[in-house]
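Complex shown without one protein chain; remaining protein chains in place.
Then we have subunit A:
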Amino acid sequence: MDSHHDSNLSNSSQVGQPFTRLEDRRHLAGQGGFVADLRLPGIRDVAFLRSSMAHARLGPIAVPADAPAGAVWTAEAFHGLVKPIRAVLDRPAYRPSDQPVMAEGTVRHVGEIVAAVLADNRALAEDLAERLEPAYDPLPAITDPEQALLPESAPLHPGWADNVYMTMGRTTGDFDAMVARADVHVTRHLRMERVAAMPLETRGCVARFDRGSGVLTLWIATQRPHLIRTMLAEQLTGIEERDIRVIAPDVGGGFGGKSNLYPEEILLAAMAMRLPHPVRWIEDRWEHMVSASHSRQHVQTITAHATKEGELLAVDVRFLVDGGAYAMRTSTPAVEANMASSVLPGPYKFQAYRFEATTVATNKTPVGPFRGVGRPAAVFAMERIMEETAAAIGMDPVEFRLRNMIQPEEHPFTTISGLVYDSGDYPSLLTKAAQSIRAPGKGDAPANIAIGIGFGCYTEQTAHGAQEWHRRGSPFVYGFEAARVRIDPSGGVLVSTGIQSHGQGLETSLAQIAGDVLGVSYDRVRVVHGDTELCPYGMGTVASRSLVMAGGAVEGACQRLAAKIRRIAAHNLDCAADDVLLAGGEAQGPGGSIPLDAVARIAYLELQKLPLDVEPALDILYCYRPPVETGAYSSGVHAAKVAVDLDSGHVKILDFVVAEDCGRVINPLIVDGQIAGGVAQGIGQALLEEFQYDDQGQPTKVTLADYLVPGAPELVNVRIIHQETLSPFTVHGAKGLGEGGAIGPPAAVANAVSDALRQFGVDVRRVPIRPEDLWEALRP
C-alpha cells in the first residue's frame, strides 16, 4: 500500500478552498471582544496630557489645587519604575535616540506624553487633564527632512552632532562604466508624503496587577503580544517576564501601526503595579493621529541610465526619510529608507547600482512600520523612473519593463542589492496585467478628460527567517514560529500559536491546514492566538510572515500528532501505522476504522488500549524554522486606468488590475480580501492621505475629516489575476501576501496620471497627487 500520508498536500481537500471565515460569526453578532469592550470591576480610566508644542523646554506642570491626591502622574512619579525606550539596530551607522516614556525637560513632538491623569471615568480624567498647565519654553522646530540636514538645525537629541539617525550607501557594479555606456540618463526628484496605518480601532491598553499571584496582565491592541511582553519586562522594574501576561484580544486592524512598543503600554503597566485597581486607556482619534506611528515621508532622487535600445544599465538613488522625533521600538525609523534601498531593484536586473539611504530626526510623530515598509516608496521611485525612461527612449513602457525583467528560469536569483529571490514569473504577470488593463474600455472620454494607464511592478520579501533579520541588524532575530496542537479527549482540535490575527483570517486559514493533516473539517478546529499565557512564544503578525511561518508550524505539529494517532489506531485496528489514513474525522485502516474522538479518548482516558511505547495525551508543540531563511518572494503587477479632469485636476480611478503570485493560495477568499484591502490603502496613499505640519510643527490634519482615507465612492472593484509559482523554500509553497496590495498603487496611479498628462508635459513627482497640484501644472 502507498504511504498516502507522506504529505497532506497530495490529498488536501481544504487548503485552497474559499471557505468562509470562522471569525465572522462573532463580529456579525456584535460579540467581538476588543480591548475597549473589556469590563473589569473597579477599573479606572487614564487620560494623557500631551504636548501642544512641537519642540520646547518643559518646565513645571501646574496642577489645580482641587485635583484629587494621586490623580496626576508626571515623569517624576515614574522615576525608578520605567526605563526610556531605546530602539537599537546592530549597524555601525545607526544612532539610537532614547524615547522617554513620559517627557521630562524637553518635548520633541506634538502629542508626546507630558502627564497621566487617573479618574473614575475617561470624561473626568480628560476634564482634569485639560486643567493642567505645563510651562513650555518654545524651541525652533524642525519640520522637514531637508531642513533637518541643514547646519543651522541644532541636533534634537543630546550628544548628537547632527540630526541623522542613520545614513548608509553602497555602489555595486562598475557604475561609472555603465553610466558612460548609457545613451539616456533620466532623473526625477520625487516625494512620498507622510501617512499612517490608521486602523479603525485606535490603540488601547488595560492593565491589572494581581497582588495575590504577582501577575501583571495587560490587554493591548497589539500585533505582537509575546514581543511586547519581552520588552515590557526590560522596560519595567520590579517584575519578571514570567509574571507578565499580555493578551491581544480582538484587534481592530493594525497594518504595522500596532506592532511598536508604545510608551502608554509601559505607563499603564507601571501604574497598575502601584494601584489596587485595574487601569484603562483607550486612545481617541486625535491622540492616534499625533502619537501612533507615522510612516513613509520620503524625499527621493533617482536616475536611470539606459541604452537607446532599452537596456537598463544602472540606477542611482538617494532616499531621505523624515523619521520623526524618536526611534520607535523595534523597527526604528531607519527601517523605511534601509528597506527601500535594498528592495529598489524589484523584478529588474541591471549592471550597476548606487544608493544612499538617510534617515533624519524631526519634531514630528515617530515613524514606524506600515504595510509595505519601504517598498511602496521604493516601487514608486523605481516604477516612476522606468516609466519616464521608457518615454525618453520612445519605447512602450511595458516593452521596456519586460526587456529588463528577471526571467523565471533565473531563480533563485540574487539581486544587485543582495536579496535572494526564490521563485516567480514576473514577465508573465506584467503581460497578463497589461492585456487586462489595455482591453478596450467603454465609451469615449469627454474633451476635458484625459485617460491614462500605468503600472507598478514589485517583488515582496515575505516570511524571511533568522539570516535576513540578522543581516538587517535587528536586535530580535525573528527566526521561527511555534504551534501547539491539542486534541482533547472528545476529539476537538485546539491550535494555539504565537502569531496574532487582527483581520487576516488566520483562525480560518490555519484551521484549514490543521484540518487537512488531521482529517477533520476546518470548522472543528479552534485556533487560539494573542495570549502569552495560552500560546507558545511567537513573533506576532508583521512582515507578511504569519501564514507561511505559523502555517509551517501548524503543519509540522499536526504531522507529528497525526503520526501518533496512526500508531494508536493501528494498535487497535491490528494493522500497520503506515496503513492508517486520517480522513472524515476517522482513522481508517484497511479492515476498519476508529473515529478520531475514540482515538483521543484512548490517549487520555483509556490507557489500557494505548501501546506502552506511545506517550499518553495528544498534545504537541512544534517550532518551525524555515530551511532557507532568505524569504519567499511574492510578486505582483498593479495596473491602473485613470481619468484626469483637466478642468479641476481631479483624478478618478476607472479600473484597477492586480496580477499577483503569492505561491500556493491557502484560502482564495481571504487572499483576495487582503489584496483588495491593501490596494485601497495604496490608492489612499496615491490620491488622498497625507499628514501636514505648519512651520511650528503643528499637525494640520488631525481628524478623519482632514486626513482622508478612501471611502467606497473613491474606489473600484479590484480585478485580481492569480498566478501560483510555488516557493521551494516553504512548507506549502505559500508566500506571504499581507503587504503586497499596498505596495503597487502609488506607482501605478502616478504612472497612469503621468501617462494621461504626458501630452501636456506634466508628470507626477509627488504622492498623494492633489487636484490643486495638477490644476496648477495644467494651467496654460
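Rule of thumb we're sticking to: a residue touches a chain if its C-beta (ideal position, glycine included) is under 8 Å from a C-beta of that chain, and two chains touch if they have at least 3 such contacts; residues count from 1.
Methods note: contacts and distances are computed from a predicted model.
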item: Omitted chain, identified by the protein name its UniProt record gives, among "Putative transporter", "(2Fe-2S)-binding protein", "RNA polymerase sigma factor" or "Transport permease protein"; value: "(2Fe-2S)-binding protein"
item: Among A:L275, A:V709 or A:L726, residue touching the chain not depicted; value: A:V709
item: Chain not shown: contacting residue from A:A543, A:V679 or A:A748; value: A:V679
item: Sole residue of A:G252, A:G456 or A:G649 that reaches the chain not shown, by the stated touch rule; value: A:G252
item: Full-complex contact with the absent chain, from A:F34, A:Y537 or A:W775; value: A:F34
item: Subunit A residues that touch the omitted chain in the full complex; value: 20-21, 23-34, 36-37, 39, 123, 198-202, 250-253, 255, 284-285, 502-505, 669-670, 672-673, 676-681, 703-705, 709-713, 715, 717-718
